[in-house]
Every structure is written in structure tokens, then in C-alpha cells.
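Note that this complex is displayed minus one protein chain, with the remaining chains in position.
Labels run A and B following the written order; every chain starts at residue 1.
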Amino acid sequence: MMSLRIEILNEGGFRSDGRRQYELREITFDSTTQASSDGSARVTHGLTEVLVSVFGPREARVRSQTLHDRATIHVEASIAPLSTGDRRRRGRGDKRILELAAMIKATFEPVVQTSLYPRSQIDIFVQVLQQDGGVLQAAINATTIALINAGVPLTDYVCAVTGGAHAAAPMLDLTALEESDLPHMTVASMPRSGRLTLVSMETRLHIDRFEEILRLAGEAGAVIHKEMRAVVKERTKGLLEGMSIGLRVSKAAEEDAMVENE
Amino acid sequence: MVEITIRKRQREDAAFTQRKFFKKTARGKVIKVVRERYLRDDVSCGIEKCRECASTLESHLPFSGAVDHKLFPNGHFVLPDTNVFLAQMDLMESSFFRSPIILLQTVLEEVRHRSLPLYNRLKALMKLDEKRTWMFYNEFRLKHNFIHNRETAVVREVGESPNDRNDRAIRVGTAWYNTHISLTRPPIRGRPVPVLPTIVLLTDDVGNRLKAEKEKIPCSSVQQYYLSTGALTAGIKAGQLYQGHFNANQFNFLEGSVTVEAYSKPVLLIGRENMNRAVQGDIVTIEVFNEQEWKAPTDEVVDQESTLKNDDADESDEEGERIVIEEKAPRPEGLSRPISEKQPTGRVVGIIKRNWRAYVCHIDSTSLNSSTTTSLSQQTVFATPVSRLLPRIRMRTRQAPALLGQKILVTIDKWDITSRYPEGHFVRALGKVESKEAEQESLLLEFDVPYRPFGKAILDCLPAEGEQWVVPPKGAHIPAWRDREDLRPLNICSIDPPGCEDIDDALHARRLPNGNIEAGVHIADVSHFVLPDNPMDAEAAARGTTVYLVDKRIDMLPALLGTNLCSLRPFVERLAFSVIWELTPDAKIKKTRFTKSVIASKCAFTYEEAQIRKDDLNRQDDLTDSIRLLNTLAQKLKAGRMAAGALNLASPEVKIHLDSAESSDPIDVEQKELRETNSLVEEFMLLANISVAEKIQEAFPQTAVLRRHMPPPKANFERLQDILQKRRGIPLDVSSSGALAASLDKCIDPNEPAFNTLVRIMATRCMLSAEYFCSGSVPKDAFGHYGLASPIYTHFTSPIRRYADVLVHRQLAAAISYGTLHASLHSKTHVEHTLDVVNKRHRMAQMAGRASVEFYVGLALKARGERSATLRTGKVTEEAFVIRMFRNGINVFVSKLGIEGLVTFKRETRFDANNYTFVIPGSGQGGEDVVIAVFDKVTVSIEVEKDKNTQRGKVKMTLFKPIVDSI
């Protein structure tokens, strides 16, 4: 098999998958997955797919770890064996997984209004189903939606996106191929204030280019925010409808019962 | 403010949007790879004024394409398929091809996969203004048309090979274009029907053409060229196996040779298969073919870089579809070549020892994939060694973009049977090309000169007093004074080149009461400080010699010894090893004695100062008298040597003046100074060396360290003799050194004073080089030094900068019972091995020195060229002499600069090998033939150009007179 040599950004301005620099991959939000959890969300960015389930707030299992004035947040992450091209089993203690979990925990701790639930625990389970770049980004976005679906009060949405520096121009939402070739960072922002809550970069980049991409990623967060809001609105509408049907049904049943009683 | 959008996809496009395939990783695992593809409708067709494709880029294709082609009177555009670019890139690049080209993304990507260098050329082609090319991204194009849903993005069908799929995509693309044009230029009522240009598919693939015709797509073929494939010499007849060092031919990368004792001429290895992955310096086993199979060495220059430039670094060699670029050097089979020209020919059957080491290389920029400096992915690239004797090395690195334009060190790991190139890895980077530091370091590395700083253990071997060390005061129980003569009162002085800090030798002479003259040569007593078996000795043995570059000196011994404690500085006492003779006024030796001594040099002269002092008749002191005595004796010694047949060979010394400003020329070629004082020192050093040689040979007949110069085999002179005879009618008698010396004296051209020097230079090249040897390993009649016409010789007089001299010192000391000889010097194998190393280092040091000079000459020439460009004084030209002929070029020697250059002819020439002439028809002033022969004086214009791949400043010479060779 001949080795593939893909051009990251060709002269026509197209990336290897046909997108232009500032175009994000297709995003889907699916809130209907897990019935057993309090809230769940499955998010895809292109081919990257992450599923997050939230349990809580509920009674803490280990008393000693509770805090008297607020809820504690636990995050556990796992990566499905077939998530990349080759089947590789990753143990629970894998460094990258632990790091992912730690980042999510640190990101959401100040965002969740934990003081409303003292001595409780909120569990977040993150499952990476498919990887094609932007795993942290997808995990954060999925966690936001899952928490909202679980009814956990947040101070704001958290929207994350990856940005990378190609010699010619900055790019957004990188695939795995692009991540292995370019310096890149993940940026999570809170759209109401426009402030950044998570910035993570592990590759070398000059300060000036860093600034450029940082700002770009912040703006991209706003675009993702719009999508998220639309999804949440949809779901809420659906819930309301369901509830009002239920109300009508119960009202009807009540009326029947009243009629019977009479 | 940029617009950030999310790319949405319709569900039904799933088949188009995901590509699944299987890939084999480096380890052999098979993994499934899924890639996405987003289709879009804003991919422009590139034709100007197109109604639908609004595009803001400037390079549009003209509205009707090219209108001057017979077959397509309404105008046309060319859409070439992949093979056209792979096979006929030259045609596409040439200025004859002027039609506007539509380049499909499919085609570009296929070319990229198949050959990265060709891909790079294609990209360069696209950028040229005179070529009108447009890149159409057919893989991304999606177009909904109200009438048909026609896309150019094509999905592979079941049972279709990737190639077929690509061909189909190309056909679809062509069809789309034709449809697109007709749709965007619809007939408008009331106006004349618009004339539509055609998009023509250009392909040589017959199958493709048939399919295209069936689908009613206009197509055409390109004139096929015939590429002959190389036929390699084959046939294993009876042959014996021999062993020897593999030497590559620097002019022809497909030829090599191995010198074996059984044959008087080296065995030729022709072609890649016969060379069987041998690398310069390896020890190989060869098999020699039958005599019918013998060939003559090539007389053509075949350059590795230009011939292999389209090879791809990542390719394995099993690829069948790749177009093989012609690489056979044509053999003059049919032409009559004299039998004597044929040399034994054979092939390498096995490699005994690889002598690989780290080589200085440049990354070949055409083998680079992503040249963006932010790319972090691993790439396989070619590293081209600076030395022309080595093949390109394939290596994998993640820092390729950062290493472009730098000199790097690469070492070879292995060379598989299936592989065209050896594989290696990156060791370190030396610095930017042509920066002085990188070039200097690269030079040292190329010639394997050990230049690392001395380690702590070595410094511990130096005397504790360091700079403060002095000869201890005389006393019976002082070890330093044991068995040393006190020669401090003698009028000893040293004569050396200006700026010399490491003074090895000093001399004196005085009259004796009996009418004879006592003369003495005193050499720095290095063996007192460098004791056998200590780390400093081991390091010095590994270094072998001090290396002199133009701007740097790599010392064999730490500077403390070399320039201070051992150096025979004036006005201080120093330890020495002295040879003292009693000579008759006719310079005949009556007595010789050797002794360790303590001297106090009275003065350190330069050659010039000593000459002036000697000639100054007002001076009548003892020291001056000593110099005069030495001079008289030296003259007589020299006369005696010349009578015995010593050779006086010329080599111009190119001196570089580093500190001269830009305005004046930093290069100066000086002939060796021929002052009397030069000769004085030379004669006495020779005398000392000879006397010492005799002494140690007598004392240690099995292991004495000596130096010899073998007489050159007559065969080496054959060509020179032939040329001189045919061109000048002068015979060259090489029967003995005396005869040769006499013949050389007679090689005079009254019209050309430089002719004699030229012949001497060419004669020097026929010589073998002198070497150190162990007396027990060689029969006594092979001891002689041909050039000096002495039956025995050694090196004794420069122990500070030569390790062999240190060994000789030790042996001499033992011979005069100063001490016992260290056990290692009693062992023949040890001495042989050490001298092997020393010989090799010596050769390398010479080559490094010459390369350093060449580098600076190159710099100076470049500066000169730039100056003449700004001053518009025309090209830099110099006189040169033709010294060698090839089938397609001549080798000239520019005496003023001491450099050689190759001039290749692009136009038609007639080469007469027998008469050593070149005839260039119709190129003279009046259209007559111009004849150039060996020894002719010509004028060449010299420029230094930077080869864009190797980043070397190459001296390029083109013929200026008698004809201007235009390209």
C-alpha cells in the first residue's frame, strides 16, 4: 500500500477533507441515548463521537469525600477499543484518560452551581466512541449538554473548539491527521461573558500566532453555542409538549374521575 | 472578522462523504482508516468570465482556450491525465507546450503519490506565468443542476481498481467541463450561436482513450518516446574471488573499482547490480569475469544528482508501474578500443567489512513532502552526502523542514538487498550551509578528522606546573637531566615560516679544529612528555597528525605542549633530541651521533629574516657564521641528492589571506618559496631523517618505523607519456627517478612558460603516495623513497604534529640506550596497525586541508563574481590548461587559482580518444571547426552557483575561448 501524503491545506484553500480553513465539521447533538442516567448527550464533530452520561446530584457514596457546603464532582473517562483504526485496549489508568477526566472536572467545577447541593455528588461518565481529532473538545461540549439535560444548574454554557496553526493560515476544528501535523490547542469559552475557561496546548507555537488562534477559537465558541442553544430549545420544546400532553391526559382522567365520583 | 461556519451535510451523501480503506502500518498491522469528505459547490472552473463560477483569483484560463490548434479550431483546453505528467514532464515543461492546461485534483494527487520530485516540478510548472494552468478540485465538487444531478466527485464502484476509479474520475471531470461550458453559454435568441471551445483529455493509455471515445469525450494521445531500459552486464563465468577496498568513481556514480594485487589495473565494477550496495571504503569480496567480459572504464561523466533526481524517497523498489528513468552509462562497445584499455571487470559478491561512519549531508529538497515549517509529521527524505563518492541516503525524520538549508550529519544503518538506497538516521545538525562554522565542522567530519576537545584524563597527563614549567636546574639526581648533554652554550637557532608557534626544530653549525664542520639538528623532545600507554598517547595515536585548515588548526597534542613546553622557543631552555654530524667541507658525513639534550635557542628566525641576516656582510658574529656554514653545506647536500636522482615536483601552493578586506583579492597562489634558507632547513631535515632511519633500522630490524615512497608503476604514466608524445613529441623516460627528473627538465615549451609546471603537476598525480611502514613487514629492497632517491627514510623531525615521529623518537631513544623500548613497539602487528591509522589520518588531513582551501577559493570567486556583476566588468575569466578529456567534456586546470574544473559540452562534438582532441564543428569565428587538445591553453569563465538541491557552491566553468559554449 502506498503511503498517503496528504496536503493539509492546498493551494485552492481546501483542506484534506474539502473544508476551508474556518469551517467546522458537522456537529450533531443527540440527547436521547441513555435512559438510565439523569442526563446524557452524544456529540459528534465530524467522525469524532463522544457520549457523556450524568448521574446526580445524588447522595455521596463515600462519606469522607463530601464537602459540607457544596457538591463534589467525579469524572470518569474511558475510550472504546475500536475508537481509532486499530483495536487497542486502554486500561483505566491510562495517563491520557486520566488527564481528560481531570480537565473536565476542573473545567466544570466552577461552572456547576455546586453550592446548591451540599454533601452530594455529581458523577460524569465520558465515553469516547470514535476518535478523529478534537476529543477534548467533543467531551466538553457533550458534558455541557448532558448536564443541562440532567437539570444541573450551570452558570453558563461551556463551548469548546480546537484551533491549529498552519504556516499559511490558522485553522479550526482539526481532524486527527491535522492534529498530528500542526501545533494546536483546545479552547473552551463561556459565551455569555466571552471569557475562556479552558486553554490547553501541548505543542510549540510562537506567542503572536498563539494570540491569533486564541481569539479565533473564542469566536468559534460562539458559533457552537448557537448550535447548542438550538438543540436545547428543541429538546425543551419537546419536553414541554410531552408534559402538556401528560397534563391534558391527567386532567382528562381527573375529569373522568370527577364524573365517576358524581 | 472572518466568517466561521459549520459545514452541514445532507444525509444522502453518506456514500460520498466517507472513505474507508485499510492501511498497513510500519509494524505490519492492518488498520482500518476512515476519512471524511465534504462536498461543496463553490469550486470554480477557472475559465474567465464564467457566469456561474465567480472567482476572485487572477489566473484565469482564457475564455476560449488556445485557438491556434489545427484539430480544435473553436479553441480548446487540455486536460492531461496522470501518465502524461509521469512520463513526459519534460514535454509539459518545455516552452513548446503552450496550451492552457486544466489540472484535475485527481491527477495532481496521483502524481504526488507516485513521485514526489515530479509532483514538485508540476507545482513549479503551475506557478509559471507563461503556462496557463488551472487547478480544478473535482473531488470536492458537488453541483445540483435542475436537470441532472451531476457531480464530479466519484465513488469507487465494486470491482473497480483505484487506477480505474481515477481514470473514470478524470473522464467524468472532462465531461463535466464540456457540459459546464455549454450550460453557461447557452444560445440566446436573436444572437449568433456561441462557438464553444472543447476540453480535450490528453492520455496515452489506449484503454482510457477507448472508454473516453465511447462516452463521447474528446481525447488525444501524446507522441510516445522510446525509453530504452538498461541492460546490465550479466553472466557469471569462471572467476576467482578477491578482496579489497571499494572505491567509487567520483565522475560516474554507476561505476566503482577495487584494487587487488593480482591485477596491475584495478578491477572495474560497472552498474548498480555489480556494485551490490558497496559503499566507498568498504572491504568487499569480488569475483572477476572472464577476459571476454572485460570492459574499459567509462569516459563519460554521469552525475548522480541529475540522473536520479526524479527518484522518490518513500518508494519501495517493487513498484512495477513506476517509469524507470534511464540510468545506464553508454558503453562504447562497438567502437574500437585498444585492448590495453580494457580493465579486469567483475562484481561484488560479498561485503566483508562495512566502513560506515557519520557523513556530512544535505537534505534533498525535492524529496521533501511538506515544506511548511510547522509540520510535525515524520517524513522519509533523501540526504545527499557532500562527498561525491557516496550514494544518497534515505532517512526518516520529523524535523525535515527545519533541517533544509543546513548541513547535517547522517549515519548509515543498513542497506537491504531490495533497496535502491541505504537507510540511515539523523545524528545532529551542524549549522546553516555556507556559514563558516558549519562548513568548517562539516569539512572536518567529512574527512573523519577527530576534533573534539581533549578530555580531562589527557590534561592530567600534562606536567602539573602547566605554563610555569621550566627545565629544572642541572643536577646529578634530577631525572630530567639523566643522560642529557648540556648544549645550552651552542649557537642554536630556528628558522620557520612567519607566525609559527610550534617550533619543532632548530639547527647549528660550527667549525671544528680539524677543519671539519660540526652540524646539528635539534628536535623537540616530545617523547619525554608523551609516554607510551597513557591517555594522551592513545589520543595522539588516534589523531595521527595535526590538521591544518585555512582558518583553524586541529592539534594532535594539547596546546600546552605544542606551542609551549615542547616548542623550541628562543631565550628559554628546552629539552631536545639532537642529531649531530661531523661533516667534511664537501658535506660528506664522517661521524654521526644522537643524544638527548637541553638547548637554549638563541633566536627564532623566519625564512626571510634568516636570509637577510646571512646576506648581511656587516654581520660577522658566531650565529650568522653558523647560518652561513649551514647554507654552504646545504647547497652541497642538495647537489648530491640531485645527482642521485631526486625529483623536484611542483605543486602550487594556494595561499589564502584571510584578513584582507573585500577590495583586494584574498587568493594568492604562491609557488613554494625558494630562498636559500628554505633549502637549508629542508636539506638538514632530510639528512636527519635519513640518519635516524639508518640507526633505528639497525637497532630494530623487525619493527622500525620507516617511510617509503614506492616507484610508480609504469602503467600510471602511460597516458601522460602518450599525450606528451602525441601532442608535443616529447618522450618521458620513467625508467628511474633520475631519468624522470631529467625528462621533466626537458619538458619545455618556449611559448608557454607554465607548461613545465603543468607537466610536473600532472606527473605528480601519477605518483603513488608515500606511506609509513614497519620494517619487518616489507622486504628491504622496498624500503626506498623514490621521490627523494634515498634507500631508506623516516620521519623524525616533527614530533609535535606527527605521531609517527613520536614513535621514531621512542625507538631512537632505545637505540642509543637512553631507555628501554616499550613492549608495544616490539610487536610488529601493533606497529603495523598503528601506522595504518596514521597513514589514513595523514591522507585525510591532506584532503581536509585542500578542501578548506577550495572552500575559501569558492568564496573568493563568488565575491569576485559579485563584484564584477556590480561593476559590470563582465564575467570572471581565467586562463586554464586542458589536462584530461572525456567523451562529453574536458577537465581544465586553472593555475592561477590552483583549482580544477569540469567543462561539459552541450553541443555536438567529436571526441578523438587516440589523439586526445575534441573537435567542435562550426563553432569558430568563421564557422570553421575548432579543435581543442590536451595541454592547450583556453580561457574559461568561472562562476560559483549554488546547486539548489545540494546547497553547495559549485564552481561552474564554461569555455570562453576559443569558443563560447552557450547552453
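The rule is short, and it goes like this: a residue touches a chain if its C-beta (ideal position, glycine included) is under 8 Å from a C-beta of that chain, and two chains touch if they have at least 3 such contacts.
The rule is simple: contacts and distances are computed from a predicted model.
Name the absent chain as its UniProt record does, using one of the following: "Ribosomal protein S5 domain 2-like protein", "Protein YIPF", "Protein ZNRD2 isoform X1" or "Coatomer subunit beta".
Matching "Ribosomal protein S5 domain 2-like protein", "Protein YIPF", "Protein ZNRD2 isoform X1" or "Coatomer subunit beta" to the record, the invisible chain is "Ribosomal protein S5 domain 2-like protein".
Quick one: which of B:P162, B:G455, B:P713 or B:G819 touches the chain that's been left out?
In the complete complex, the chain left out is touched by residue B:G455.
Kindly state which of the options A:F14, A:F29, A:F55 or A:F108 is in contact with the chain not pictured.
Within the whole complex, the residue contacting the unshown chain is A:F108.
Going by the contact rule already stated, which one of B:F85, B:F426, B:F529 or B:F960 would touch the omitted chain in the full complex?
The one listed residue touching the chain not shown is B:F426.
Could you pull out which residues of subunit A are in touch with the chain that's been left out?
Residues 95, 98-99, 102-103, 105-111, 185, 189-190, 193-208, 210-211, 214-215, 218 of subunit A touch the chain that is not shown.
For subunit B, which positions touch the chain that isn't shown here?
Spelled out for subunit B, the touching residues are 25-27, 353-357, 395-399, 411-414, 423-429, 452-460, 535, 538-539, 558.
What we mean here is this: only the chains that are shown with their structure count from here on.
Suppose each chain is reduced to the average of its Cα coordinates; what separation in Å results between subunit A and subunit B?
Computed from C-alpha means, the inter-chain centre distance equals 59 Å.
Over in the complex, which subunit B residues touch subunit A? Could you list them?
It comes out as residues 2-9, 18, 22-25, 29, 31-40, 43, 112-113, 116, 126, 135, 137, 139-140, 314, 369-370, 372-377.
Touching residues of subunit A toward subunit B in the complex: what are they?
Those residues of subunit A that touch subunit B are 1-5, 7-8, 10-12, 14, 16-19, 22-27, 46-47, 84-86, 132, 165-168, 172, 175, 177, 180-183, 203, 216, 219-220, 223, 227.
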